[in-house]
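Every protein chain but one is kept in place in this view of the complex.
Labels run A and B following the written order; every chain starts at residue 1.
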Amino acid sequence: MVTTTPSGKTSTATARAVRGGEGKPLLSIRDFKVEYRTGGGATVQAVRGVDLDLYPGESLALVGESGCGKTTFGLGLLRLLPRLGHASGKVIFNRGDGTEIDILGLDGRDLREFRWRDAAMVFQGAMNAFNPVLKIRAHMHDTMRAHTKATRQEIEDRAGELLRLVRLEPERVMDCYPHELSGGMRQRVLIAMSLLLEPEVLILDEPTTALDILTQRSIVDVLHEVRERLGFSMIFISHDLSLAAELADRVATMYAGRLVETGGVRDLFYRPRHPYTLGLIKAVPPIVGDLPDLESIPGGPPSLAALPKGCTFNPRCKFATDECREAEPDLLPVTDEPGSAHDVACIHWKDVHLDREVPNQDLGTAS
Amino acid sequence: MTEATIPVTAIGTTGVSRFAGIMKSLRRSPAGFIGFVLVALLVLISAIGPFFTPEVAPNVKEILLPAGTPGHLLGTDNEGKDVLIQMIAGGRTVIFVGFVAAAISTIIAIVLGSLAAYLGGWVDSVVVTAADVFLTVPQIVLLAVLGAFFKLDSPVLLALLVGGLSWPVLTRAVRAQVFSLKEREFVEAARLLDLGTPRVVFVEILPNMASFILMNFMIGVTNAIYQLVGLYLLGLAPLTGSNWGIMLNRAWIAGAIFNDNSLAWILSPIVAIILLLLGLVMMTRSLEEILNPRLRDR
Partner (left out) sequence: MSALEKTPETTAESRTPLMTLAGVSQVFDTKAGPIRAVDNIDLSVNPGEVLCLVGESGSGKTTAARMAAGLARPTDGKVEFAGNDIWSMNRSDFGRFRRGVQYVHQDPYASLNPTRTILQTITAPLLKHRVVKGNKAAADKAAELLTKVDLTPPENYLPKFPHQLSGGQRQRVSVARALTLDPKLIIADESTSMLDVSIRISVLAMLGRLRDDLGVGFLFITHDLAIAKYFGWNGKTAVMYLGRIVEFGPTPKIINAPTHPYTRALIDAIPEPDPDLTKTKGRESLRSLEIPSLAHLPSGCSFHPRCPLFEDGLCDGEVPQLVEIRPGQSAACHVVARDGAGEVRPDEPVA
């Protein structure tokens, strides 16, 4: 079962992601850090040096427990951090015309332009993104007019087209107030709105959390379709591994503000090499089949204010040795998988294997 | 973003060190600290000052001396009594009535408001109706009428009256708070454990309103002082004894405002009352920041 025969879409994306591959990354993130000032003049690093490339057309999932810094990462990328947050490092966005811009150096007009035209973000709580006293039509027009010189009719057409793409009827939805729509409809309107200016990158932060299963399914299907049609890149932040398995070409696991593993979706799910990724996968109950043998990761994520010495995962890790408590490992390529772009930050990666030969065990002994 | 774990420093916080924490953050907020010092100073002077100052007696030779006169730092009034000594002696009643009246109205509000919300039904209707009726009657007019019936010369009676009339607003606020708290899951859990109504109300619900109640108590103090001073200024309470309100009334009646020499006489009680109220308001505002975790975490 655990064989890597790259198939279809996945393989092209993986190929693109190969280090030194021909395609230039759309978004090139280097040593990205986010600090929060806390009371008493102290600072806490929520994102501690992330290197990541996003290639055109690629869908990247960022997974991890709550408090691992993944939301902060997304907000930091678009410079949407709260007042007390500060992002540093380099985030180079490669516009199709050959110009490169450093997002962290943008301000004012340029930043606003970047946020809708080049990259857009869809947040978790769809309600907060809308002004409750404006109809959907007004939201669409305001967004378009703030960035383009489109005429009324052009805006109507564009909005209608996108709404239909997310399986909504423009005639009905445009004249609604946000509260008149269901949660799933609002989320779809938000996706349509974020695509108004044809951004190259869409960042989605837990877009289906708190939605019902069937509604979640409709959002996932819509994302599949829209991406196929419009071909934008996507960074998808989620705590839900199953969703990542479904939507991502590539997955990055985040722990305590750093990436601990990145790789193609099949590499990561079938051959995780970081004990944390392995732990996450083993903790998710699948729905198909018999009762699986699940395991939880002991303990909880560390406080960012008091990180353990060495590898930050070592207190929860069953592979940990004294060496792990000395230095924090770098994210390095997995060497025994030729052709794949699979990086891991663990000195014991060779010992980490997922064996999903699931015996039919019952829950009584699973603990 | 909510953090699943807590910083190590938060471990070991107990009830005692929580008070220490309040004091610490009070010092960190300058406005709150100034307010706290102001109130503490005025309360301290009023409480122990009179033990160290001589009795004031009318002295016809020294009437209306200006401020700065040797021996009479704030001058004298139209009977020749020293203003400073009167000021020191005159805070007691005002502060006493302010705090006791606020305590009375707060206690009434807590008991009525929480029972109305928790028990609901007819208890709730009776309390709400009573509060509404009280709210529609202008309090100062009611006080004036009552002042005609009772001899309001004892501070206790004054406090009872002022406090007994100002509970409705807070009662409704407490009721609203308990209404939202009683739906909270930990209250439901206590009910499922059959812990009994008094315990659920007074042990599970009320401590969660401590900051809310404390803040409203402080607001109650300022309101009671306003009303008391208003009563005196309008001459609705008997002008026996000596306090800031009575001083103000006397100085006003005597036309002190038109006489340069007696400016300190009329300004002293005004400034004292303003300082006290300002101190209370500043303290309350920063207490709100300290006690409301949502504001604190910003």
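The rule is simple: a residue touches a chain if its C-beta (ideal position, glycine included) is under 8 Å from a C-beta of that chain, and two chains touch if they have at least 3 such contacts.
Bear in mind that the values here come from a model prediction, so they are computed numbers and not experimental data.
Chemist: Check the options A:Leu80, A:Leu134, A:Ala150 or A:Val220 and report the residue that touches the missing chain.
Modeler: A:Val220
Chemist: Quick one: which of A:Ile101, A:Leu165 or A:Leu294 touches the chain that's been left out?
Modeler: That would be A:Leu294, which touches the missing chain.
Chemist: Per the definition of touch given earlier, which of B:Leu41, B:Ala210, B:Ile257 or B:Ile274 contacts the omitted chain?
Modeler: B:Ala210
Chemist: Would you write out the residues of subunit B that touch the absent chain, in ascending order?
Modeler: 4-6, 10-11, 13-14, 184-196, 199, 203-204, 207-208, 210
Chemist: Kindly note down the residues of subunit A that lie in touch with the hidden chain.
Modeler: 10, 65-66, 167, 182, 184, 212-218, 220, 239-243, 245-246, 248, 265-266, 269-270, 279-281, 283-292, 294-298, 300, 360, 362-364, 366-367
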